[in-house]
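Note that one protein chain is taken out, while the other chains of the complex remain in position.
A and B label the chains in the order they appear, each numbered from 1.
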Amino acid sequence: MDHDSAQPAAHHHSPPQGFIWKYIFSLDHKVIGKQYYFLSLLAVVTGMILSWLMRIHLGWGAAAIPLLSKLSPNGAPGGVMTPEYYLSLMTLHGTIMVFFVLTTAPQAGFGNYVLPIQIGAEDMAFPRLNMLSFWVTFVSFIILVSSLFVSDGPPISGWTAYAPLSAMGSAGGPGLGTGQILWAASIGTFCIGSLLGALNFIATTLDLRARGMSLARLPLTCWAWFITAVLSLLAFAVLLPACVLLILDHIGGTSFFIPMGLVVSDTLQPHSGGSPLLWQHLFWFFGHPEVYIAIVPGLGIISNVLACTCRKPLLSYRVLVGCMITIAFLSFTVWGHHMFLSGMSPVSGLTFSVPTLFITIPAAIVCLIWLGSVYGAKLRLNSFGLFAIGFISVFVTGGLSGFFLAQPAIDTYLHAGYFVVGHFHFVMGVAAIFGMFTGTYFWFPKMFGRMMNETLGKLHFWLTFIGVYCIFMPMHYLGLAANIRRYSAFTDDYMLPLIPVHKFITIAALATGAAQLIFLFNLFWSMFKGKLASANPWEATELEWSIPSPPPWDNFGGKHPVVYREPYQYNIEGAPAEFLPQDAPAQVIRS
Amino acid sequence: MGKLFAVVMVIITVVSAYFVIAHTWWMPVDISVHGPGVDHQLEETMLGSGILFILAQFVLAAFVFFGDSKSPRKVKRFPGGPVPLVVSAIVLVGIEILGLSLVGSKVWAAIYFTPPAPDSLRVDLQAEQFAFYFRYPGPDGQFGTIHPDKISDGNGNYYGLDPANDVAARDDIVVGSLTIPVDKPILLTMHSKDMIHSFFVPELRIQQDIVPGLDIPIHFTATKTGKYEIVCTQLCGLGHYTMRAFLEVLPQDQFDQWLKSQSQ
Partner (left out) sequence: MSESDVTMTESTWSGGGLPYAISSKKLGMWLFIVADSITFGAMLVAYAYLRVASPDWPIPFKFTPSIVNATIMTFVLLSSSITMVAAVQAAQAGRIAACVRWMAATMFGGILFDILHIREWLGLIHEGVRLFQNPWGSPLFGASFFSLTGLHMTHVTLGVIYLGIVATGFGRKKFSAIDVEVSGLYWHFVDLVWMFIFPLVYLISARIH
């Protein structure tokens, strides 16, 4: 049997020299975390702009959007969008947001930066692999963006890319040729980057914890990142071959997803033998765990921050860990709830509905534990505190609308409507984003050594919190009125009276989007001009607050921290201080 | 800040709930036999979720309202700790889930597990980019064979029928809207010519993807006459938003007349 010495082998790279090794091809998890974060920031701004264009078109379809004709003379001649242009905006919006924002910032961004420090390590287990993961992800983003510039047009089949639309090639219309191939290539590349990142997180969390940092003393953020990494390792491994098979259907003449006898534009297609449902199974087997990959880090961040905000331990650490694990496990059993009406045997309507409803239970317990933690708290409602509390509100809202969609009898009516759009935007587009805002406001001082402006932060919160309810709550009403999604315009008789609601949503979306400028300004201005930050401005207990802001290149200055207690020891009865850092030596406590 | 949050939270909750309770934007009137089951399921779920929504947001608001960091009192632990919360979540949510699943499965079964009535009117549906075409078997009661290589939208042969050689195809009626008699079971067999489409009539409370390579049967009975819209709900290309047909539910005698006129 072989093992390294009792101390894990030091993952040494000497301090980097030179601009390229310090900032571009850095092996330092902190730099890599920031690289992921800023990639996500670029992606979220891009995705948001795409959504503004979509919303303007939905509210005012015939209107000419200024500058658009110059930007996209083919897609929006005279500034008025063609239907395929709208669909390509929608596809890129979804793809960019789900992959390059929600799967990147909460896990690879914050996780890379914070995890090694929170467990008392010098870096991740595989720093070179870490650097490679980032650049693979970056290349994947470039490939996706390049699909905007191909003559056939960017992909239009949605982020879900259902076959045969996505597999048929340009016979099916614009945006289905090279653009679709680039989409699949981009996502396949992204899978590789995510897989490599996931195995790094798992190995790091298991192997590099400092002395005394048992699993029961891990901050909940570390548990969340660990669980998310396990989900990623298993889920992305299924999406990767799916993308390869899709590409083969385009360039290899295969028919994995295309059955026989299809006629497009009066031409009999040469394909035969494939199954469109196979794509859906492969995609959603990945796709459902994916949405938990998007939210579980947020659950960890909120739990971690909530204790600091409430100045008391969470009501139950163990229950929160247990719930996150249960949710992650169950997430592999429910993929068919995206396929209730897909043409699968209706028996599957029941077999997938039951575990989907079961997931409600651990999710509800998480919310109840949070509520129980806020009870009796001494709340410090600064920016991150507000976003953490706000997260609870929007997560409850988003989760409850899922309750409807989990039942196939109701899904019969609500499927493919705006109720679904409202649901997933609340949980992913709002809750997960709130997790990212919380993380930003919380860890900014550590990452950049300066404080963000509190007034601007609070203003950002209020405008965003009210704004997101104005944008996404009405979508549920639209869904109840059978407003169908992925329509580039509403021309059906029964949908015409709903257009004023769309106009309201658009105005809310543009206003809320404008409010994000406050955040962006605050972020970048504070990086250079913010007040200098101390090591522990929030009086938090985790290990990252025991080192300077910003940390030295090797985090703990060559020392090996020792951990003496669990996190979140705030306002403990009889304790000598209001909060007890994890690495402060043992004190005697009278109970 | 906490008090402001609580107030905003209450306002948001009340306004959100108002539009649901007032049915400001709501489902259209249901015209199908299994419709009341679907509606009942949705309303029950809305009641349960609505109560939980209001309760959770109000409780959050209340706890935040009273949680002031500047107050001198000590932090309080939630009475009873986590166990009562965990147990009540499991029990209450579990009961709700069980109840909804049991009732919902009956609704689902009514749509998908009951066999079509033997005297159903059989209609064929072909979905394609970007239109629905409906086919009636005609007086001989037989559908003609579909020949994909003979399909020609340009010549109006949407189904690829070969009336010259196929006797059954000669009297098939192919139209662009679905006309049916009221109060009669309809068996609609759906297939797609190219992409995945979907058949949805909100008033009928029935939605089903139409997958190329599969023949998917759905059956329903319309209970009110009128003209309703059939919309495609599965993204099928750039014209997806235009893909629509009409469902016309006629009294039986008017339907018979219509059918006879089509055969001529």
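The criterion applied here is as follows: a residue touches a chain if its C-beta (ideal position, glycine included) is under 8 Å from a C-beta of that chain, and two chains touch if they have at least 3 such contacts.
Note that the structure is a prediction, hence the values are computed from the model and not measured.
Seen in the complete assembly, the chain not on display touches A.
Across A:145, A:161, A:240 or A:482, the single residue that touches the chain missing here is A:240. Screening A:69, A:82, A:170 or A:254 for touch with the missing chain picks out A:254. Checked against the full complex, the candidates A:45, A:64, A:278 or A:325 give a single residue touching the omitted chain, namely A:278.
In the full complex, chain A touches the omitted chain through residues 1-4, 6-9, 119-120, 125-126, 129, 195, 198-200, 202-204, 206-215, 217, 233-234, 236-238, 240-242, 244-245, 248, 252-256, 270-275, 278, 281-282, 285, 313, 560, 562-566, 569, 572-573, 575, 580, 586-589, 591.
Assume only the chains that are shown with their structure count from here on.
In whole angstrom, the spacing between the mean C-alpha positions of chain A and chain B is 30.
Per the touch definition, chain B reaches chain A in the complex via residues 1-2, 5, 8-9, 12, 16, 19-20, 24-28, 37-38, 41-42, 45-46, 48-49, 52-53, 56-57, 59-60, 63-64, 67-69, 71, 74-78, 81-82, 85-86, 88-90, 93-94, 97, 100-101, 104-105, 107-108, 111-113, 128-129, 148-149, 151-154, 160, 193-196, 198, 200, 202, 205-214, 216, 229, 231, 233-242, 244. Considering their complex, residues 82-84, 87, 156-158, 162-165, 168, 172-176, 258-264, 266, 268, 274-277, 310-312, 315-316, 319, 341-343, 346, 349-350, 353-354, 357-358, 360-361, 364-365, 367-369, 371-381, 386, 389, 392-393, 396-397, 400-401, 403-404, 407-410, 412-417, 458, 462, 465-466, 469, 473-474, 476-478, 480-482, 484-494, 498, 501, 570-571 of chain A touch chain B.
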